[in-house]
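As you look at this complex, bear in mind that one protein chain is not there, while each of the others sits in place.
Chains here go by letter, A and B, matching the order in which they are written, and residues are numbered from 1 within each.
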Amino acid sequence: MPAVAETLNTVETLTQSSYKWGFETAIEMDLAPKGLNEDTIRLISARKEEPEWLLAWRLKAFATWQKMEPPRWARVGDHPPIDFQDAHYYAAPKKKPGPKSLDEVDPELLAMYEKLGIPLKERAILAGVEGAEGEAGESDRPQVAVDAVFDSVSVATTFRSTLAKAGVIFCPISEAVREHPDLVRQYLGTVVPASDNFYAALNSAVFTDGSFVFIPKGVRCPMELSTYFRINARNTGQFERTLIIAEDGASVSYLEGCTAPMRDENQLHAAVVELIAMDDASIKYSTVQNWYPGDSEGRGGIYNFVTKRGACRGARSKISWTQVETGSSITWKYPSCILQGEGSVGEFYSVAVTNNHQQADTGTKMIHIGRDTRSTIVAKTISAGQSDSTYRGLVRMLPKASNARNHTQCDSLLIGDRCGAHTVPYIENRNMTAKIEHEATTSKISEDQLFYCRSRGLSEEDAVGLIVNGFCKDVLKELPMEFAVEAQKLLQVSLEGSVG
Amino acid sequence: MSDFLRIEGLEASIDDNGSPKPILKGIDLVIPAGEVHAIMGPNGSGKSTLSYVLAGREDYEVTGGSVSFKGQDLLAMEPEERAAAGVFLAFQAPVELPGVNNANFLRTAVNAVRRARGEEEYDAVQFLKAARTKAKALSMPEDLLKRNVNVGFSGGEKKRNEVLQMAMLNPSLAILDETDSGLDIDALRIVAEGVNALRSPSFSALVITHHQRLLDYLVPDKVHVMARGRILRTGGPELAHQLEAEGYASFLAEAA
């Protein structure tokens, strides 16, 4: 295998210099003192001017969390213990941006988002589309509304008035708590209870910001919604909370992206995302996760421990998760669907790429409760360097899930012989009319394919990029077009150093 | 330019469960610019190995001899450098690339080669126009460009796709490895026309085949008979007819 040996040599010579989002921005910050106790939580709640019920909810979650143990099963627990007292739980730019107008946002921040390629200007487009496959012309491209969360607070949200005209609420969750308290109180924690798991409990206690989306009955959200998360401050964690509600017949497509500066220490990101879809509603949730993965020696990087779950409460509702996971030193996430409404549909499309010393343990749970529910799982795992990547998933057909269907396809690709790829599906069927099909494969890029491409003039790096993108195509095609091209480039960059 | 492609004493072996198994045992072959040469021979004679070694496949170890192409040491070049230099191998059994769009692949390849040759890259419009014209000339259904590379292609579609790539990459040396196998007579003629269209004083071809049939359409300047890793006899187009009539037996007996 000389071709592979050669690519491996390139791995060793390259460092993680390819993480181009790793810069730090000098912004004057308001930091809570280090440490986690009831006072920290009271401080967060006070800074956010929260109502009493929410403070009580946070304190209860904190009490629950204190009785819980961090998960240590599988490979998730391999990291050194996290000192939860050695971090700031609130960090916000001092110059408080007036979320009402973009003109009031700190120009330093605007410049930073420009640098990240996330222009906080209305009528802006996230990324260009090129290539023979892009059929749509410039004018057909949908516009994207962006909520930018910087450390603990939302600093800007675009297109608010356009959305408001359609009846759509898209705002920082801290604002929703003040402006739409009844809605938040009705749904918060109903999909992911505070006691769900260690990191969900922690998030419930200390969450700082995130996005709130409400699509009223019968409304198709007129544009893509997007939240862009950025950890900037040192010694902080990010605990964002996202809540999306689509009422009867409503639909929305939501994208999330994230980056962080390059640092030697590990930073914790423990988010909770809750989706609720009522009758005939549909929510499409796409993630391009590009937190700093640590350097080539495995130093630094984000611990990405998140809980994402959607409830298809209504008949014929649909929740679709698409994720491209390239960042973070450790990822632990299982975006799931509770398929309760009759005929509801859950989807999970995932690409997880690990390189150097990264570890990813990701997958989904599809809990079929109602009859005629359907789910599709397509998971593509690519491991390179000395990384480990695991698909872990559960498909459960409960006794009332008559005629339910699941199809699962998990494919792993190994690049080099020092990495690992693992597949751990749990398949449980308690209904005879329900049908489950599961397929999984593990392979490497074949020498035949590499040679074929190279004999047509492609460099080895381009050949591998092309083949890997082909391998991921079934997932990438699920991404909104604006993100698909970005994601393709990201795949190539993430594997840089592993394949030349 | 008489030594456009010069192969001297070429020996190569493949790893056979840990021990090298010699396949090419001293090939001498010169193809001048502008000429079409055919290699014929029984199964297992080393014809495909020769094509792979010329294209730079790493499974084969070159144990002796040399190959110069336009004065350069071909064996020292990477596969993609050979492609850029003008070597094109039409595979006997092209591999499938799941998820890789055929048009996208072709454009990436064409632009990589053009870049390496110092030519301007095609933009999307120029490329599609060129690809569609050439695909049409090969009677390829247009949706072949939209499908994934070779995935679910019939035998004939795969071969035509190889010839389309050749037409787009504009090589100066085409090696056709049994491109005629599995083709019906119409497809055969179309493929041959595709190659003939490239014929010029600066284009040479090495046509590996079992049958005289293809050579009716693609008339060679020279025919070589290959067996057991060596070239046993070289002659004009009439040699192919003789082979067709008499089979390989007499040649093999002669060589033994």
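We take it that a contact is a pair of C-beta atoms (placed from the backbone, for glycine too) under 8 Å apart; a residue touches a chain by one contact, two chains touch by 3 or more.
Going forward, contacts and distances are computed from a predicted model.
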Exercise. The chain dropped from view, which UniProt name applies: "Sigma-70 family RNA polymerase sigma factor", "Fe-S cluster assembly protein SufD", "Oxidoreductase" or "ABC transporter ATP-binding protein"?
Worked result: "Fe-S cluster assembly protein SufD"
For this session: With touch as defined up top, name the shown chains that contact the chain not shown.
Result: A
Exercise. Quick one: which of A:N266, A:T423 or A:Q449 touches the chain that's been left out?
Worked result: A:T423
Exercise. Taking the entire complex into account, which one of A:S412, A:S455 or A:Q492 touches the absent chain?
Worked result: A:S412
Exercise. Which of these touches the unseen chain: A:T376, A:N431 or A:S459?
Worked result: A:N431
For this session: Could you please point out the chain A residues that touch the chain left off the display?
Result: 1, 4, 69, 71, 73, 197, 397, 399, 412, 414-444
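The rule is short, and it goes like this: only the chains that are shown with their structure count from here on.
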Exercise. So, what's the distance in Å between the C-alpha centres of chain B and chain A?
Worked result: 47
Exercise. Which chain B residues qualify as touching chain A in the complex?
Worked result: 55-59, 78-80, 82-84, 88-89, 91, 94-95, 97-101, 103-105, 107-110, 112-113, 116, 124, 127-128, 148, 165, 169
Exercise. Which positions of chain A touch chain B when the two form their complex?
Worked result: 2-3, 130-133, 446-449, 451-460, 462, 466-467, 469-474
